[in-house]
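With one protein chain removed, the remaining protein chains of the complex are shown where they sit.
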Amino acid sequence: MEKNKWPPGDLVIWFFIMAELLVFGVFFAAYAFTRANNIELFNEFQLTLDRNAALINTVALITSSYFVVRAVAAIRDDNSKRCFHWLLAALFMGLVFLVVKGYEYHHHFSLGINLNTNTFYMFYLSLTFFHFLHVILGMIILLAVALKARTGGYSAAEHTGVETGASYWHMVDLVWMILFPLVYVMR
Amino acid sequence: MKYESQKVAKLYFTAAIGLFVGQILFGLILGAQYVMGDFLFPEIPFNVARMVHTNLLIVWLLFGFMGAAYYLVPEEAETELFAPWLAKLMFWIFLAAGAATILGYLLVPYATLAELTMNDLLPTMGREFLEQPTITKIGIVIVALAFLFNIGMTILKGRKTVVNLVLLMGLTGLAVFFLFSFFNPVNLVMDKYYWWWVVHLWVEGVWELILGAILAFILIKTTGVDREVIEKWLYIIIAMTLITGIVGTGHHYYWIGTPEFWQWWGSIFSAMEPIPFFMMTVYAFNMVNKRRRNHPNKAAVLWALGTAVMAFLGAGVWGFLHTLAPVNYYTHGTQITAAHGHMAFYGAYVMIVLAMISYSMPMMRGREACNSARAQSMEMWSFWLMTISIVFITLFLTGAGILQVYLQRFSDNPMPFMVVQDKIALFYWLREITGFVFLLGLGLYIASFFVGKNEPEATVELAK
Amino acid sequence: MEDKKFIRPCTIIYLLLLALTVTTWFIGTKGFSGMQISLMVLGFALIKGQLIGDYFMGLKQVAGFWRWTVTLWLILVGCLVSYAFSLNA
Partner (left out) sequence: MAQAFTKAMARNIFYGGTVFFFLLFLALTFQTHSAWPDRDNRQAINDTVALGKKVWEDNDCIGCHTLLGEGAYFAPELGNVYKRFGSTDAIKAFISSRPKEGIPGRRSMPQFNLSDEELTAIAEFLKYVSGINTANWPPTNQG
């Protein structure tokens, strides 16, 4: 099969995907190295996190990403309507993520936990909240793409917008794939 | 120059250069006081000279930005300025207010000035860079509003280009964030926190939009590269600037009573602040290399490229040097900060204003496109003198800073501040001498406006 | 059809991602700890990341620099994190 020179979507988004990955990468490394100096603290408070909620969220994001893959496939097939439906499904899974994560935050905040409580919670809240905001941003992008798809704004010949939104959304998923084990599981 | 009303910029630029000279003279006084502690004491104490030095810098850069806006907005919008009379009126008001404030600093003790201007009604004075009496601050707001109105109406009735839009956003942000200078709680930590919303969000936020817009304008004009390409780059650069710069404010929140999560957030985001500056360097050189024509104003192109390089070095590299929290723990509040400040301001803001002056002044003075070859060559000499001087000033201050950090904070037997100052006096002497070379460069710069007046304009052939 | 060629591997990848996720979760709920376990979990995460990059993001169909962007990032993060976890093991 003929290979492309460029990744799917608008190239600009890929520059920002790289920038975002860089920031998250630095955050991950900072977490890991700080943990190395505070192992007891990190191990103790990691246990207070809700791993079941994190599982639901991981599944939600993977599923959502998969739905977006289907949406891209649909538009390549010139089927705007199907593309729109898959995007809606993806958005719904994004919403699931936000609700579950919101529930987790509610739990922590009701215990009076915030960025200043201790180093572990500082990292936990910083990392997940920064990611949380990315989920919201990604959903806004997907929503914009979905609305345009519904009015037939894309076609098999021209659907850069769908691919752009999809690439960003996969990045949000990708980051969570590392975040979940690092913060919730590895000890 | 296509529109008569653009000429109002000439007033602004003239004032800017005049105040620039004042700034440098007071810089030399400060440098002398660093090595001869009793110089001009008690007539002009250090704090007064420093206020004059920094306030003149801010005011002349504002004059420069306004002049640049009055010149480029009508040309971009393809229409005359909305109200040239208002621009002239505001010029004189601003100049008078600025001059009165500086004279106030110099003629009466600061405490008396505070009393005379009724600072107690709304105390805003006595904080770094915001030393202006409250009434001057209110005056600045009024001038800024009138200016924004004038520029905004011009843009509204004319063509809406990205350059104009970004410039307008930058100038609006400048006015909006200045409002935080009126917030001065007794709680020092809160005071400092919001003080940075003026200072940081200006110089590492909205001012960079202004810088980006002016640079884009100059590049469009001098290289003939497609506007679409330049505007796209402009968007990406300012996007990166704000994405890194807003949370990057956190690098000021390490040691002033703010919570410790800022050490992480500030370090990570401010470590990325050099990226937009690097992109700006790449972009400026790229555009010049891809130029569709050779502009005969070589000096303006030199200033524009110089801005890109020096902003990256001063703001990007020298900023990065001490932005990470573990490093900043030792360097915070030392000559390292001063070194960074000098090169960053010169590279990013002084040079962009001089680039704009260099590009537009010849046309406002009746030339077709540029000055004579002799005037340009003199101007380029001044470019190199001033730029190399500032590089050396930065290096000397960095040397002083490194020694200061070691002797005062890092060694086994930390020495008192004043003892350390004596030990690093050599660097201060070198800095002061270099300052005179800078003044020489500035003198040449001004002289370049007066030489070769009767000679023909430089042509493209000569420019190659 | 082009369509199926694209979807089918993605569906398989999707199921694979789910399986790895559940495994990770299982290790987490059991509270297993230690360097070997941690590195294994990290390994799963890196594999998941690579799959997402290759198939969902479609980088497998790309040649040249961009093909390796996600991979490079994963290697970098993987090295830093595993080094940090090996420090006090």
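When the chains are written out, they are named A, B and C in that same order, and each has its own residue count from 1.
Everything below uses one rule, namely that a residue touches a chain if its C-beta (ideal position, glycine included) is under 8 Å from a C-beta of that chain, and two chains touch if they have at least 3 such contacts.
Keep in mind the model is a prediction, meaning the values are calculated, not measured.
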For the chain not depicted, the shown chains it touches: A, B
Option touching the unshown chain, where B:Glu4, B:Glu78 or B:Glu128 are the choices: B:Glu128
Of B:Trp85, B:Phe285, B:Trp384 or B:Phe417, the residue in touch with the unshown chain: B:Phe417
Hidden-chain contact residue, picked from the options B:Arg50, B:Lys221 or B:Lys298: B:Arg50
Touch list for subunit A against the chain that is not drawn: 4-13, 16, 114-116, 129-130, 133, 137, 140-141, 157-160, 163-164
Residues in subunit B touching the chain absent from view: 33-34, 36-38, 41-42, 45-48, 50-51, 110-111, 114-115, 119-120, 123, 125-128, 131, 162, 184, 186-190, 192-193, 228, 231-233, 235-236, 238-239, 242-243, 246-247, 249-250, 252-263, 265, 329-330, 332-335, 337-338, 408-410, 414-418, 421
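The working rule: only the chains that are shown with their structure count from here on.
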Pairwise touch network: line, ring, star, complete, or other: line
Most remote chain, CA-based centroid, reference being subunit C: B
Centroid spacing, where centroids are CA-atom means, of subunit A and subunit B in whole angstrom: 39
Distance from subunit C to subunit A - Cα centre to Cα centre, in angstrom: 14
Chain centre separation in whole Å, for subunit C relative to subunit B (CA means): 47
For subunit A, residues that touch 2 or more chains besides their own: 22
Interface hub residues of subunit C, defined as touching at least two other chains: none
Interface residues, subunit C side, partner subunit A - complex: 1-3, 6-7, 10-11, 14, 17-18, 21-22, 24-25, 27-29, 31, 33, 37-38, 41-42, 44-46, 48-49, 52-53, 55-59, 61-64, 66-67, 69-70, 73, 76-77, 80-81, 83-85, 87-88
Of subunit A, residues touching subunit B in the complex: 12, 15, 19, 22-23, 26-27, 30, 115-116, 122-123, 126
Interface residues, subunit B side, partner subunit A - complex: 236, 240, 243, 259-261, 264-265, 268-269, 271-272, 275
